[in-house]
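Here's the structure we're looking at; comments come further down.
Apart from one protein chain that is not included, each protein chain of the complex appears where it belongs.
Right, chain A next:
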């Protein structure tokens, strides 16, 4: 995959590039500021990009804004946002366009190289990779969305893992159930959420959006 890495701290950027290249992917460009990031995304249209939220010049949310701007120009451009902290607010903004190809993880998710690469690949393929902390907060907040109330407890936990971006196989692994059982749950919860049978990954994104109370 062709990847853009945007991170202002040299040590982290360098480490990330080394990790990605060690796994056989190609880092086509790096960026250290918000404007540079947007420029690199426009020039290279990477298969996926890894972007830090806080970057110069203002040390505010430049990275996030660059990613959102790039996605509004190039819908569905896969971005994986890394941050020292996760906020539901940012997650909602990233998912709001409903076109998938979005990840939002804590920086320490790179500690587990396999999981990190798995997340990168999922996002590149148009799926999602959301930090469990965001999903846990959503769960505890309790959504006023009516259609979610009809889900069973098991369907709820399947949806929560799906919102993190896991595949049916991975969900089955987590819940100690077979992949077939999980796919039965997903079919029934898609039906309950009123999501029709079109592109599968897109439907999973829309299930997450239902979770985020944005039908």
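The criterion applied here is as follows: a residue touches a chain if its C-beta (ideal position, glycine included) is under 8 Å from a C-beta of that chain, and two chains touch if they have at least 3 such contacts; residues count from 1.
To be clear about the criterion, contacts and distances are computed from a predicted model.
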**Protein name, per the UniProt record, of whichever chain is missing from view ("Cytochrome b/b6 domain-containing protein", "histidine kinase", "Peptide ABC transporter permease" or "Ion-translocating oxidoreductase complex subunit C")** = "histidine kinase"
**Request:** Consider the whole complex, including the chain that is not shown, and state which of A:137, A:154 or A:173 touches that chain.
**Result:** A:137
**Complete:** Even though one chain is not shown, chain A touches it at residues 53-54, 59-61, 64, 84-85, 87-89, 92, 106-108, 111-112, 137, 140-142, 144
